[in-house]
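The complex appears here minus one protein chain, its other protein chains still in place.
So that you can tell them apart, the chains are marked A, B, C and D in the order they are listed, and the count of residues begins at 1 in each.
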Amino acid sequence: MAHDVILEARSLSIAFGGVRAVNEVSVSVPPGAVFSIIGPNGAGKTTLFNVISGVYAPLEGSVRLAGEDVTGLAPEHLARRGLSRTFQNLQLFSRMTALENVMVGRHRHESTGTLAELLHLPSVRRQNQRTREAALDVLARVGLEAEADRPAASLPYGALKRLEIARALASEPMVLLLDEPAAGCNPVETQGLRNLIRSIAESGVTVVLVEHDMRLVMNVSDRIHVLVGGRSLAEGTAQEIQSNPAVVEAYLGIDHSRESARAVG
Amino acid sequence: MLSVSNLTSAYGRIEVLHGVSIDVPEGEIVTLVGTNGAGKTTLLRAISGVQRMTNGSIRFAGTLIESLPSHARVSLGIVQVPEGRQLFSPLCVEDNLRLGAWTHRRTDIRRSLEQIYELFPMLASKRRMAAGSLSGGQQQMLAVGRALMAKPRLLLLDEPSMGLAPLLVDQILQTISALKRDGLTILLVEQNAHAALAIADRAYVLETGRITVHGTAAEVGSDRRVQEAYLGI
Amino acid sequence: MAEFLQFFFSGLTVGAVYALVALGFTLIYNASEVINFAQGEFVMLGGMGTVFLALAGVPLPLAALVAVIIAVAVGVALHRLAIEPAGDAGVVNLIIITIGASIFLRGVAQVVFDKRFHSLPHLFGAEPLRIGGAAILPQSLVVLAGAAIIVFLLWLFIDRTLVGKAVIATAANRLAARLVGINTSRVVGLSFAVSAAIGALAGILITPLTLTSYDVGTLLALKGFAAAMLGGIGSPMGAVLGGLLLGMLEAFSAGYLSSSYKEAVAFLVILGVLLAMPNGLLGRAKVERV
Amino acid sequence: MIVRLAMRYRLAPVALVAAIVILLPLLFPSAYYYRVGALVFIFAFAAVGLNLLMGFAGQVSLGHAGFLGVGAYAVAIGPAYLGIPSWFGIVAGAVLSALIAFVVGRPILRLKGHYLAVATLGFGVLIAIVLSNEAGWTGGPDGMSVSRLVLFGWRVSGADTWYWVAAVTLLTGMVLAYNLIGSPTGRALRAIHDSEVAARVLGVEIARKKLTIFVISAVYASVAGSYLALFNGHITPDVAGFLRSVELVAMVVLGGMGSIAGSVVGAAVLVVLPQTFTALHDYEHLALGLVIMAFMIFLRQGIVPAMVQWRTT
Partner (left out) sequence: SAQVKIGAVLSVTGPASFLGDPEKKTLEIYVAAINAKGGVNGQKLQLIVYDDGGDANNARTFATRLIEEDKVVAMVGGTTTGSTMAMIPAFEEAQIPFISLAGAVQIIQPVRKWVFKTPHTDTMACEKIFADIKRRKLSKVALISGSGGFDKSMQAECVKVAPAAGITIVHQESYGPRDTDMTPQLTNIKGKADVQAVINPGFGQGPAIVTRNYRQLGITLPLYQSHGVASKQFIELAGPAAEGVRLPAAALLVADKLPAGDRQKPVVQSYQKTYEEKTKEPVSTFGGHAYDGLMIVVEAAQRAKSWDRAKVRDEIEKTKGFVGTGGIVNMSPTDHLGLDLSAFRMLEIQKGDWTLVPESGS
């Protein structure tokens, strides 16, 4: 199936207590791209993610995934259609080990007959083995293979961010939403993250990225969409966005636009 | 002002700080640099008294404080902006701020509130909203604001710029510098090492629970290993 | 009409009792999210303590005061010796501690007091007031007034004082509360002390109507818990509303439907309400951003 | 050593319990001990089921004794009024419990925390009220007698027989439980416990998973109830009462939420302790309360997890 748009939000709106946190926002994400959404704090980026991923139902507008209307679908159903995400406010399975966290990520690829599971039939055993191996691979991809058997609760913040990515990756999504993955990473770690995001995109997964680290954003994004106060302000390539005066004023500030220009240049 | 010597700390039986010593002179900004899992957060928690330490001592303004409960340390003026914001999510923004001034309950907190709102106008417009409903960056502002409400003498900042938009990152760093000018002592943990070293007087590098490099901010910033490992140069 | 009124009075009487017990749950819950299943034992201590002190010749008002003080001491001890040492144990584990405490306190009461039922004199006499062909005891109104006063004070405390906010802050995020300088142990201790006082006071006020014995706590706690959840746990107004509603439900279904299934009716309604309003009548949903 | 083994092999705890089950009778001076043992196994079986719901999926039920009651009265009423054999009563009770759990669980599992607790409590109370009120069928509060279990012409009676029957059932129940938690569904349940929203965006259908585990735990409780009724030969509505539900929850928490072996230990503690404390006469309850508190204070994650942690670190 060839689409020129894999994820599309049309005129999405949502309100809390009368205030529109997302106001008629439309985005079209081409497949295989790294598509970034930036904007000041409280612009509605996370909320937009929440609506797209089915955590909140939109007030107005629609969401299309791979050409199908998925507006208002529950997150678990969206997940089964290939949409996965990470969270700005970490949502780990803290009592499970890192490996188990990622194994849950494989859930949508596992067949679960309760009776077979209760009896631990060979099919279940084989499947467990496969899930485990796949999960270990993904952990290795984000550099956490050494922490596989540690409880998630005992990992440092930066590792948790990567664990969330691993968990989402394990579900082999078509579209992956990343909400501030670089928060809590130092510049060197951020560089690693950039490579990871690139490799994810290269493997054919569309990445939608929300991030405040402009070096990262300008570096990896194919397209950037700017939200301010719940509304779309601009969209374009890294260069276009950096030179857009409205964006510089509302979000980047002079220094950063220079700094990120350096990063790109 | 603050002097930590030979501090060890463990989660269960796993030791994560193996005898850390740092000094934070009065009126200076000291920054702590280290990778994920180095133990920066653990060290700050230990200084605040919310993390058990197994050995070592902490001296604040001349007195040993390692046996004081956390609330007593706050009363002395040691206040922390914790990792992960740690807000009182069901309470509204203003209540969060008021509780920040818990140890100064009897003073006039109206003025302090106004100062915080001036610093973060976005919070002013949300003062009646539950803290839990704020965006990530707004929560971070609130966490910083709440700490400032306590009128600290020593401010411990654990990644204060996390989740903030670039403009606000600048603003926070400027604020930190300004606070220092007002006489506040600051211990700063910040992943944005460039920026942290730029405003700090002194720096320590923490690697897997041990201090490996320390000196003035300029010295540490020009250390080859630090540049490679932390600055990405 | 007289019938209806009588059922209403009955609902009021029983509901006021439930409301008083439910109120006792709110503070401890607000400070720690723990449902204190020993709350019923505070009620018992209030009633039985007063009865036995009075039997020992202590004048009634003084006996009541001492009983409240004893209950408060027990509440503080429960916090100091059992809740606090358990430290970071989960909420369910802490609840099991309160269940253990409830068994323990009942065990102590059966040794210290006795296993018989006791009563206390009505505050304003046992002559019923007759209104529109129905009768209500003045003591029922006393219980209602008690609930009203307590709910008002609790509301003042939780909503209007910073200490009240500190209580909620402690439950919401213990670590953060410590980091802003709140002595969380004292706050939780305070909530146990006040809850114990509310419980004991309730016990003293309701004993003339309900009678008391060493083991009245269990069922009162059960009903009080149901009432508190119906109203929305943590909200003092909710506790009173839930209590009165539960009482009314029982009275009216006993009157109009079937007395042997009145509790079933009450619980069915609770189930129905919770399905429609998952946080009770006045409880607020938690906002948790992700 | 044992702990190490247990960590390496999924079913090692079952083997350990099996060994204890087999060796214990060597120390039994009388049939009374067999009875206590059988009771431990029966309650442990129910607790294992409840632990799947509480310890793994994180959904508290304060009404599980209701299912105990359904199972118990199925083997009482079935043979007495409907002419079905006792063994079929067990099956019928389990099916009925599953059905009830399925119907009730759908709406009430949407509730969270204490609200779920009060809803399940209400549900349990409802069952107890029906059992107590419908005296025509159930004999009312005084209960009714239960005819003996006959399997292939073999009359199951006597404490020692029940000891073995209950033990085998418990071991089976443990194996099934371990199987389940080691499976995708088990992982999904634990995930739900920690973060529902994260589980959902990974494709876990949380409503269905919760319902599944609620039904399974109801069946565990129902079978335990049937066994209890058949073993005692007489059953009263107490079996479905609120206090019994609390006792089941206490067994789970005491032994350790999320520890299958813990539930067995929790049941053993709460069945055996009252028996030993009878020597304290009037101080029995006082002591029981103290011990429960002490366990929870000093072994705060529950007995078995606390011991495992102590051994491994």
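By definition in this document, a residue touches a chain if its C-beta (ideal position, glycine included) is under 8 Å from a C-beta of that chain, and two chains touch if they have at least 3 such contacts.
Computed from a predicted structure; not experimentally measured.
Displayed chains that the missing chain touches over the full complex: C, D (touch as defined at the top).
Touch with the chain omitted from the figure is made, among C:110, C:170, C:184 or C:235, by C:110. Of the candidate positions D:36, D:84 or D:156, contact with the hidden chain is made by D:36.
When the full complex is taken into account, the listed residue touching the unshown chain is D:140, out of D:25, D:85 or D:140. Only one of D:235, D:257, D:290 or D:303 touches the absent chain when the whole complex is considered: D:235.
Of the residues in chain C, those that touch the hidden partner chain are 3, 6-7, 9-10, 13-14, 17, 110, 114-119, 126, 128, 135, 137, 206, 209-211, 213, 215-216, 219-220, 251-252, 254-255, 259-260, 262-263.
Think of the hidden chain as still there; on chain D it touches residues 29-32, 35-36, 39, 132-133, 135, 140-143, 145, 159, 228, 232-236, 238-239, 274-275, 278, 281, 284-285.
We take it that only the chains that are shown with their structure count from here on.
Once the centre of each chain is set as its mean CA position, chain A and chain D turn out to be 42 Å apart.
In chain B, the residues touching two or more other chains are 133-136.
Within chain C, residues 288-290 each touch two or more of the remaining chains. Contacts from chain C toward chain B in the complex involve residues 162, 165-166, 168-169, 172-173, 175-184, 284, 286-289. Interface of chain C with chain A (complex): residues 288-290. Of all residues in chain A, only 53-55, 74-76, 78-80, 83-85, 87, 91-96, 100-101, 103-108, 110, 112, 114, 117-120, 124, 127-128, 131, 167-168, 171 touch chain D in the complex they form.
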